[in-house]
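Only one protein chain is missing from this complex, and each of the others stays in its spot.
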Amino acid sequence: MMDTLALRVAERDLLSPTLLRLRLTSANANKLPSVTPGSHLVLDLPVKDGARRNAYSITQAGKGGTFYEIIVRHSPTSRGGSAFVHKELTVDSILNASCPSNFLALESTAKKILLIGGGVGVTPLLALARARMERGETLEFHQFCTPEEKPVFESLLAPFGQGVACVHAGRNALDFQTLFRRQPLGTYIYTCGPNAMMERVLTEATAMGWPERRIHQESFGAGGGNPFTVTLARTGGTIPVAEDQTLLDALESADVPITSLCRGGACGMCRTPVLAGTPEHRDHFLSADEKASGRWIMPCVSRAHGACLTLDL
Amino acid sequence: MSICFHRDEKFRVPFHFSNSDAALLRFPFPFPEDSYTYSVNIEPHTRGGPTEAFSAQFDVDEHYIAECQDRAELLAAEPSRCTVLPHMHDAEWDALELIMSDMVKDYPDLFTLTRDGDQWTWHNRPLGLQDTFTFGNASTLPCGPFEYITRQAQGDFTLQDQRDGNLFLDGVTVTGAADYSPAFDLGMSFDEWHGPATVATEMGIFDRALQYLLKLQVGRPVRRLNWTLTVNPRFDTSAENYPVWGPDRTTITPDNIGNSLFLRVELQSLYRLPGSNAILFNIRTYFASFGELCRVPKWGRRLHRVLRDLPPELAAYKGLVRFLPTAVAYLAAFDDGSPTSPGIAPDIQSLRPVGCPA
Partner (left out) sequence: MIPSSPVKSRPVYLPFGISPNVQFSLILTDKPTLDPSCLRSETDPDTFDEVWVVHGGSTILPQQHNGLRSFRSVSQLTETLAGRLAHEQMGLRLYAAGSEDFIWKTARIAEQAGLSRDEYSLFKLGPLTRTVMCAHCHTLTRNISMTLITCDGCGATLEVRDHFSRLHGAYLGVQADAETPGILPTVEALT
């Protein structure tokens, strides 16, 4: 279902020992799809023990679909994806990606946006800030990082100017209460970074009367999840569902006949009876009671809690 | 493929409208089964589907010129039928770019777009228009960008802004409202503008559809079909002009029903716009008279069953009550009781010449 793009690494720029900026162009000289600021790409990374699919925010997109830019942090805890990007990708490497998606878009009526980033969480915020700046709209950008990386982040935020953007070394370098109290009516917060930081932003701002809907956190959508296996009770097969694949895609690739329509958990066409295992519901179709009963699943969006699920198929 | 445009059609008194055989066979008949009720019938809007009406993103057919003319006449009389709120400025240009690009892709022999940086030249052959303008600068177009492009595409268009976890109806070019007032609904949220559709609300249709649309992505448009019955091939059945067209509902008789009662189908498509993050909604309306539809045996049989068994509360909401019994009686003659295949395809390649039921 997912449209794929073939991308070529056009430029590779090591910003710091762990931060790598890549400029990606179309591998076959096509125009890249237009994207809204805040979008991310899912790259197919052919690591040694299989394939990894990692989501990266697009920090900048060329006008007229000429390029996408991303910044990748090499994290020591990475399961191979970011290490692959840092070590194996060179200029002219070709790789596949899914078409960009966006779950962190700008709101057209915002009077001001307040951006709060932590570490590599800077990436989607850069695109949002650039779009606001180009339209001459108000923004304020606060970025947290370690003291060693302060110069790198300062150069990334330099285009927005002093007084608009500020880099803070250490997580207590900024008092959120003072910051939140002086924001004009109609301000939206966009935050991306470690969960603890995003949680703190949310708790402190809501405690001061900010509506929750005025606070946006990067989530990359809820597409994938843990891999699991489904057993088909009637036909007897077992099918693996990969972390980046929907249950519906897995059933379809195994030629299990199943009707679907919207592929987004709304229409109800793909409803399937569950015989064993616990579904992790992500749809808008089943009622709360039906969800609690665990007797149905919508394979286009929902997954399994645990390692297996048995379906009446 | 070249289209033979019906230039002399009239969608108001004196009505003048018909479908060619080819147009009838490509009609987006809205009933995949023998019964109908509301559902979240949304699917990906990919090129290609059960009839040819699904081949393009913005379908152009033989009624193109006449429909653009009808819209131009109504906009001249009632300019407020095109209204866009000021914060939708980026979305207007986004919509223009999307519609132009897709029309050029689907109909290269009818439309061309030449881009030289921000200098764009748009050539619309069927309407005989050629304009050079600066993308992003509305003063270089004869009217606003949204109005400009929606005057040149079939069907109504609306712009939805997404904010605070909802969609807002913040821009319209609506000259074919099926019994609602776009001027009144302007600025409303998704659940508010759907407020009068209380039966679908109760079924939870709008809660689910909204959650789905909030996640709509650039480059992955979706579509659904909606329908009603309209007396005469009249686009402008707006709430504004209800006193003008409302009396038509009392005029249906067994003698005129075949020519005067129309199945009105809306092929609705929704697109996330890449610059503004707004959603563009196209309500592409198709008419076929009962007489025309019954030339396709499967459709005649199915329409009879659907209308015969239609939940009364749906018939009331859609305003069909006055003529529904006459319609069901007329259609009964075309239903021999034999089974119909699933899906909406006509299941025939060509039509028998006009005549009586076999």
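For reference, chains read A and B in written order, and residue numbers begin at 1 within each chain.
One rule holds in what follows: a contact is a pair of C-beta atoms (placed from the backbone, for glycine too) under 8 Å apart; a residue touches a chain by one contact, two chains touch by 3 or more.
The structure displayed is predicted, hence computed values, not measured ones.
Interface note for the absent chain: among B:Leu129, B:Ala183 or B:Leu214, the touching residue is B:Ala183.
For the chain left out of this panel, the touching residue among B:Ser35, B:Thr198 or B:Ser341 is B:Thr198. Considering A:Ser16, A:Gln60, A:Asn96 or A:Thr206, the position touching the chain not shown turns out to be A:Thr206 (whole complex). Contact with the chain that does not appear here is found for just one residue of A:Pro76, A:Gly136, A:Pro184 or A:Gly236, A:Pro184. One chain of the complex is left out; on chain B, the residues touching it are 37, 164, 181, 183-188, 191-196, 198-199, 201-203, 206, 239-243, 246-247, 249-250, 311-314, 322.
Hidden from this view is one chain, which touches chain A at 109-111, 180-187, 206-214.
In the analysis below, only the chains that are shown with their structure count from here on.
The geometric centre of chain A is 35 Å away from that of chain B, both derived from CA atoms. Residues 39-44, 87-88, 90-91, 161-165, 207-209, 211-212, 215, 217-220, 222, 272, 274-278 of chain B touch chain A in their complex. If you check the complex, the residues on chain A that touch chain B are 1, 3, 33-36, 39, 99-103, 105-109, 211, 213-214, 221, 261-268, 284-285.
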